[in-house]
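Supplied in structure tokens, the structure appears directly below.
What you see is the complex with one protein chain gone and the rest in place.
Right after this comes subunit A.
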Amino acid sequence: LSRIGDELYLEPTESGLSLRAVNSSRSGFASFLFAPLFFQLYEPGSAGPETELFRCKVHMKSFLGIFRSLPSLEKSVGKCLILLKPRASRLVLQLHCKYGVTKTHNLAFQECERLQAVFDTQSCTSHLCAPARLLAEAVVHFPPTLAEVTLRTGPGGKISLRNYVEDEAGESCRVRGGPPPHLGVPPSPPPIPFPPPEPSKMMVTELWLAEDEFQSVAVAPGSHITFCLKEFRGLLSFAEASNLPLTIHFDEPGRPVIFTLDDTVLEVHLVLATLSDLQSSSHSPSTNGVSHLPVPSDDFADDLESYMVAMETSEGGSERPPSPTFPLRTPRPAQSELEEKEEEEEEGAVPGTPPHKKFRSLFFGSVMTPGRPGPATTQEVLAEDSEGES
């Protein structure tokens, strides 16, 4: 979880203790649900009709600091007690170690809203299940600094993993000349043209896996997704260590990819945004019960516009999102950040220029302008951005 975000969200529920994290750009979310059976004792506390079960978030570093040295912990710690004391504003972690020594940590926490990503593994068109070791061995071929990787279903049922490089020259030129991206924002001047990096100069690594190496394959042919490798690696090392098979649920580019690990006492989900495909022609919005609002032009700020479904009081309202009052970053800085971070050659890019790499919002589509139809991309809006756009 620490590979994803800086804060650890703890949410005790009836079905277990959920530990969650989200990354700063809201394009990655992970949750670990530990069933009550995982624990020797599990008391989530009582939730009255008015109140909900208490939840909080703590700094990841503070929490991890307690479990600093794993090998010594395994040797010396007998059991760990976790207590949430709302009135004292403390999360208590007590480690019972050998020789009768007790280590008690009282961590300060912050109250928080429920952190929940909207996703549905059932609605994904493709599913792959593989032992974690297979994927770990595959991923080891890519440099540790690699940001994104593309998973592709190829001919003969083979699955490939390829490091993601800049789009082809033609692609980037095409986007640069695109129409003005945002409503309410004056159209940016035409971007300073410069030659995109030559694909032939980038090292490309591609790895093919045969269908029979997977435990189960149910994929739509010719599909592909590109997602952030760094965040995935975190989950992969956990899966390898716990020897659990990893299931990948994905759909079209732009739709989030969901990685799951299932065990009798543990359920893990990692949801990552995927790169939207510029070449994708208009698809009909997928029907998973969310609102269908017409989508404006494809190089809209559906990029790092990620709206968390911070369900404040309306639980499970994934179908009908509440009015957006959740804290968000304005898409504009998100875009420029994405640009600066991943496309160093684009120093001259004018903020507001649609970057030609776009990560689809994880949970929601782009900011909507009703009445502005355009080539529909597969993006549904589940909530509108309250800041900066209207």
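Criterion: contacts are C-beta pairs under 8 Å (C-beta built on N, C-alpha and C of every residue); 3 or more make two chains touch, one makes a residue touch a chain; residues count from 1.
Here is the rule we use: contacts and distances are computed from a predicted model.
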Worksheet item: Absent chain per UniProt: "Small ribosomal subunit protein bS16m", "GATB amidotransferase", "Cell cycle checkpoint protein RAD1" or "GATOR2 complex protein WDR24"?
Response: "Cell cycle checkpoint protein RAD1"
Discussion item. Touch as defined at the start, partner being the missing chain; which of A:101, A:204 or A:241 qualifies?
Written reply: A:101
Worksheet item: Any idea which of A:59, A:133 or A:152 touches the chain not displayed?
Response: A:59
Worksheet, complete the sentence: Where subunit A meets the chain that is not shown, the residues are 58-59, 61-62, 65-66, 68-69, 72, 76, 90-91, 99-108
